[in-house]
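The other protein chains are all here in position, but one chain of the complex has been omitted.
Per-chain residue numbering starts at 1, and chain names A and B are given in the order in which the chains are listed.
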Amino acid sequence: MTAPTDTSVVSMTGLTKSFRTGVTALQDIDLDIRPGEFVSLIGPSGCGKSTLLRVIGDLIQPTSGRVLVNGKSAHQARLDHDYGIVFQDAVLYDWRTVARNVSLPLELLRWDRARRKRRVQEMLELVELTGFESSRPWQLSGGMQQRVSIARALSFDPALLLMDEPFGALDEMTRERLNMQLLRIWDASRSTVVFVTHSIPEAVFLSTRVVVMSPRPGRIAEVIAVDLPQPRGAATREETRFFELVTAVREALAAGGGHDSGRTAATTTEERY
Amino acid sequence: MTTVAAGVEGRRVGFGETRIAPALRGLATFVLVIAALWGAWEGYKWLWESTGWTWPFLVDDTTMPHIHDILGAFREPVTTGGPALIHPLLDAAWFTAKEALAGFALGAVIGFALAVLLVHSRLLERGLLPYIVASQTVPILAVAPMVVIGLGSKGIEGWKAVAILAAYLTFFPVAINALRGLQSADPRAFELMESYASSRWRVLWRLRVPASLPYLFTALKISATASVVGAIIGETPASIQDGLGGAIVNFNQYYSLQPTFLWATNIVCAVVGLGLFGLVALAERLVLRRAPEHVA
Partner (left out) sequence: MVVFLLGVGLWEGLTTAFDVETFLLPKPSDIAQAFWDDKAVLWDYGVYTFREALGGFVLGSSLGILTALLLTRFRTAGRALMPFAIAANAVPIIAFAPITNNWFGLLNPFSKMAIAAVLCFFPVMVNTLRGLTSVNPRSIELMRSYAAGDISTFRHVRIPNSLPFMFTGLKVAAVLSMIGAIVGEYFGGPTNALGVSILNDTQLFNFPRAWAGIALASAFGIAFYGAVALAERLTTSWAPSARGFRGE
């Protein structure tokens, strides 16, 4: 295993991704993410934020440019299980209980049973779902399912957590509640988070930095540092500084051509698997 | 499907994206698969004959005639001095196809009408549906000879009995699927029509029927095959001479003398089955203006 060249968790230079259909999803992206950060990617449809997330996760390969994750190639980082990923769809398996859903990556990593059991307990405590070990996914609400998904993503202690609009399918109140929980989890696990979202308040509330992207071709319009104090809570959303930052992000989005054009870059190959 | 990238970069459409390429690819695959099957047949035959293996069954020119012999059989006369095999087979095929088609059409109409009736009356639906489902517990194909012989003894012409059989095989899948389809329209669309104070008929034709079409065609494709199978089976025990079933029985009796004739007959049966199925699939494509679902 090569020693990391610098201490960034994610480092990309000149990243470009074009699809065969001729769409340029990402163009010349330079981004550096340091350990412990919470970075949001925000932008209108077609700006490439989900594509960017997947490039970090080696689920999509770049056309050109350099991507280092944890000092290694993204490919190697994936093989070394350096990140966990959470999608908008919780992707829980109905044929497994909640506990076994959380332990799936641990089974793949060949942890022994006792260790798995312990870890699952810890993770469920972390996401405040103790007692639901033997429940089945369909018995849980959307918000609870996402919490299980987060527990699963963090179960093997990855350095990096990738999240693709995880709360997008939930209502506003559940969303805010889960935002708070996520901050607490992030603080407890000391991981680095890359978070894709459509929601400006969510991005500002959660992040240390907000990366505003613009479409056609997908690029970074502006990076806004969020200097709100930690730990953040319900009161944070009512501070003046919060509104200032939300406005800043909104203006950055508008300046970058931030309206729905109706033309989306493909984020994944949508063929049937 | 042509894909032209609009927007930032214009691009000429490559050959791979025109309408022709997929059709050619489909044709090439078809030819390839047929060739592979042909090769597999002859290969198997050659291998088993040279080694003399008798499991699972003895292979010789009688049990597995060469494919070119089977194809050649179409040109041979059935009786000395008579017409080539293909002629009586085509006549038989047409006879059977007519039975199947008549029954299919009848069954489809009755099934659909029944579905329309049931979708409008909850009472009828709850009352009749169990009977309709129960009617299918009797394996109609198994009862086929009985129906044909029984009706025949009461003076009903053979082919009519077979058509009735085909109709019976068709009406159930059509009724069930059509009912499901008619009920499947989006509830919000219903609310919209109600807000227009549309009459029952309007709702039926504008909303329910189009919604039911995909389901209907699924059932029709199954029924098309079932009708043909039913027609063939119905003909056999009663030895209705004019159809494919009769041809099978006849050529079966002379199998050891002329095995290729039975094989040729089976090929014709397959063609008839595929033909009716293909017609329905074609109709589906025209009506629904998209390819029938057959891609995994």
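Heads up, the rule we're going with is that a residue touches a chain if its C-beta (ideal position, glycine included) is under 8 Å from a C-beta of that chain, and two chains touch if they have at least 3 such contacts.
Fair warning: this is a prediction, and the values are worked out from it, not measured in the lab.
For the chain missing from the display, the contacting residue among B:94, B:190 or B:255 is B:255, taking the whole complex into account. Among B:198, B:225, B:241 or B:258, the one in contact with the hidden chain is B:225. Although one chain is not drawn, its touching partners on chain B can still be listed: residues 26, 29, 33, 56-57, 62-63, 130-131, 134, 137-139, 141-147, 149-151, 153-154, 184, 221, 224-225, 228-229, 232-233, 236-237, 244, 248-249, 252, 255, 259, 262-263, 266, 269-270, 272-274, 276-278, 294-296. Against the chain not shown here, chain A presents residues 54, 57-59, 78-81, 83-85, 87, 89, 91, 93-95, 104-105, 107-108, 136, 138, 268-273.
Heads up, the rule we're going with is that only the chains that are shown with their structure count from here on.
For this pair, chain A with chain B, the centres built from the Cα atoms lie 51 Å apart.
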